[in-house]
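Before we start, here is the structure in question, set down as structure tokens.
Of the protein chains in this complex, one is absent; all others appear in place.
Each chain carries a letter (A, B and C) given by its place in the written order, and its residues are counted from 1.
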């Protein structure tokens, strides 16, 4: 279970209080504030704080463009214009702070996005809980044969059962040994008075990468969209994609016009290379183009045809 | 005058409205929100938005240090501890957005701080106003003879009068010519129908570096303190220091505990080198140390003695 | 003239010396090292140092993908793959350092790219030279009527002559007054012994935005491509585009495979929105789509049709 009853009570207590502010307020995001969306078996994501909204993007663009922007006066139109032409700085005026609980191997991918502020629970200072990720059977995929980083067919029968069994029993064992090496009870007293207990910063190395950690992760709207465009992508690993998908819905509550433009121009769009563009011109002129005379490799041709097919 | 009556009315209209929020609120900063502090002859700084407060710093530290931090339980003590030991990430959890109007030569120094989000009024899109900085007579300093970047004694009499006269008349002239080259009335129609008018992106090059620009500038509390520690320093140029000084007071309204710790450990502190530290040990042991046997250059000795004197 | 004879001699002296290194060497870039490409009337760009080459990109990708990459074994193919799929980190392993002399209004645009290291000539410490940018007559454009930031037709006849006259005489005058206020001869002695001279950090404010400054600008290959994709674009201002164009040729000497991929996937490519992609599918299926039934605004339709036409 991702949250204890104490945590849920704490969240509801925080939600019960409101104060007046002169700042911009996003009513739809206030509705969700602090509440955790459960993900995987013990993870979650929730919004802790935010700054700005769609209107702050517009306002920032108007400072930049001053009197010159009178004609693009509709907010939605201006936001679409900014997104289409990669005018990214107005989106940097909005900021959001998430609290995320996630397996360590997911955290290791996530942290590669350097343009964010992070405060992670420290296993040098504190003891990690006994919480580890075990995939749903539907997620137990084999290695893709087509793609070095993808997943193939789902494992079945005995092989699936063995994998789940290994993951569960090894996780339980490394945690039991972690606790034993620490030799520290919940009251901070030694479990076994004859042993000193290993330092936390050392004992943690026995835990496996499916154990859960948590952090505050704060970023601006431009960097958030960059993160989401990579991590909500079908090529992203399933275990990080579920977080990205949940965060897009939070973003939609917060900045609906920006989210529409993001889906129109970034998530739902496609980038064509110079050669792909010239092929397209030939096709539109009525020519039957084949891979052989396209100038594209078989792989790029397949990618291009995939993009042009109905989805 | 830094603000027009229209702008003042707009600010008061925005201040009149409040909405409920579940987010952290800084009541003292809300009091100042949107209001401009006038600086120099046409400049100002004001806070447009913010996120978090002292408590958000504490909360972030507690995520990091988890159960381990029970003993440093006082908020002020924890914030002082974080500042003293350079644990900077909790301060990154707070964000603030300023609207600043400032001379271009000040903006050129300011923008060198790269860790901020900026939207500047664009003179490619829009026409700059006829506003330029003329120093107060008390600020008309000569070049320092001791320091390559400092100011010396204040100019007096005829020389001061001549300098002010040059600055005023050249500024007026370059703006008049800027307008003439643009050939564009406030209604957007040509002033002289027989001329096309030069593109804005070109005409602007005739303006001098004392003309005013404006921008939104957004940064987190850690980067703000870094900026302020450099720009509120006595070695900073007066024309940027007045902005930094005003921003410290805004910071104090927002995060008073952090501001206290910042003044205690950063602004009011001093860094001693290894050699300076060894000299200090000799002095505390009763030795009379002179520059000649100190191991320091004359310049470093002077700097060290300056720091140790009563201020 | 961008360079003095002393500077040219200095460059040739540096070029005459070589030393052995175990590092990766780009022979074609070594050929150009230190030599300045003149731009505008007094500007230039030159490469001062570099680190890595196409092979360093490949090597970094192979660390990331380890044994998994055996099959994409051709370097050019791997670099194209990385570019196509936005795997940006291998490109960050290469670094380049330029020395650039450029008008201040160009420097103000350029510095907005924050992901670079910069050391600029300081007018607080030093005296700027009497060098200012005057456009070629062919660059004296009027304001675009179609686009708030573009240029329209070139000014002609008397208007052009007047503009050039204004720019030249105002620039000469503000520099003369700058020198007079400084009151400092080339020997560092006062020109007029009865005056103190205004501090450099103040006197500089009288100079206009077409005066030249210079800096070292160092960035990695990924950030360089981001800069070039925005500044070599037809929408960029001419006066910065000439720098970007020259830098692309330097990049080609340095990392030819990466430059090919950059031109194929970034500079020569086009991004289609979700709606544009669906229109394309209808067109390829033989439907005659018009703007009216396209779902695109007139402006976006025009942009899309422009991209699909032969160039």
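Worth pointing out:
FYI, contacts are C-beta pairs under 8 Å (C-beta built on N, C-alpha and C of every residue); 3 or more make two chains touch, one makes a residue touch a chain.
Keep in mind it's a predicted model, so treat the numbers as computed, not measured.
Contact with the undisplayed chain is limited, among C:28, C:127 or C:289, to C:127. Only one of A:13, A:85 or A:124 touches the absent chain when the whole complex is considered: A:124. When the full complex is taken into account, the listed residue touching the unshown chain is A:133, out of A:133, A:216, A:265 or A:301. Within the complete assembly, C:51 is the residue of C:3, C:28 or C:51 that touches the hidden chain. Residue-level contact of subunit C with the missing chain is found at 14-15, 17-25, 30, 33-34, 49-52, 56, 60-61, 63-69, 89-90, 92-93, 95, 97, 99, 117-122, 125-127, 214-216, 218, 220. Within the entire complex, the positions of subunit A that touch the omitted partner chain are 103-105, 108, 111-112, 114-115, 118, 122, 124-125, 133, 135, 139-144, 148-153, 155, 159, 162-163, 166-167, 170-171, 173-174, 177, 180-182, 184, 195-202, 204-210, 237. Considering the complete assembly, subunit B touches the hidden chain via residues 65, 68-69, 77, 84, 86, 89, 112, 148-149, 230, 235, 263-265, 267-277, 280-281, 283-284, 297, 300, 303, 307-310.
To be clear about the criterion, only the chains that are shown with their structure count from here on.
Counting the residue numbers used at the interface between subunit B and subunit C, over half appear in both copies, so the two copies meet with largely the same residues.
Centroids of subunit B and subunit C (each the mean of its C-alpha atoms) stand 29 Å apart. Of all residues in subunit C, those that touch two or more other chains are 112, 148-149.
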